[in-house]
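See structure below.
A single protein chain has been omitted from the complex, and every remaining protein chain is retained in its original position.
After this line comes chain A, so read on.
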Amino acid sequence: MAYDKFTILKSSAVPLPIENVDTDQIIPARFLKATKREGFGDNLFRDWRYNGDDTPKQDFVLNNPIYSGKILVGGHNFGSGSSREHAAWAIYDYGFRCVVSSFFADIFKGNSLNIGILPVQVSPEFLNKIFEAIEADPNAELEVNLPEQKITILATGESESFDINGYKKHNLTNGFDDIDYLQAMKGEIKEFEAERIF
């Protein structure tokens, strides 16, 4: 799908210091009934964000107006569970372009990269520093520099580098996706298929 190119993102961040945030929390299954990909942001973290009667839960971070920004900072093992890409869509649709954690579940990480969200894995120590910086100042900005593969807490100047493979980095910085790549090699795939025994 088409998404905005990702190069350098400078933004305040929303802290969610909970471990094992699974995709059922990010978007509960009962909201997966759409046949289009827009609008999932309304139900992002639905059951943590709203009471049963649809009134906002005041103690949840997305309902706290002092926190905002295009970066979501989550606890260890973010995005575990179901393969629903809807979880990544919900995060993107809400307005986030980057998720920072000390560890990501595989499928969520892949889904994010495929739709233009950058998952940034940092050390547990650096993650704590980010949480501390946001606690000290909810407007504290982070700079995520994809070309340099570096994340910086601007208030303190502390930074850490992060990994991403060259292919995905090239895609994200140019707004390309895998389907463009695969369509261009269909001849090669056809030859491969002809040799399959099943």
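Following the convention adopted for this analysis, a residue touches a chain if its C-beta (ideal position, glycine included) is under 8 Å from a C-beta of that chain, and two chains touch if they have at least 3 such contacts; residues count from 1.
The rule is simple: contacts and distances are computed from a predicted model.
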Candidate names "NADH-quinone oxidoreductase subunit K", "3-isopropylmalate dehydratase large subunit", "Sarcosine oxidase subunit beta" or "ABC transporter membrane spanning protein"; UniProt protein name, chain not shown: "3-isopropylmalate dehydratase large subunit"
Given A:N63, A:N77 or A:T173, the one touching the chain that is not displayed: A:N77
In chain A, positions touching the absent partner: 1, 17-20, 22, 24-25, 28-30, 32-37, 47, 52, 75-77, 80-86, 88, 103-107, 110-111, 114-115, 165-168, 177-179, 181-183, 185-186, 188-189, 192-193, 196-198
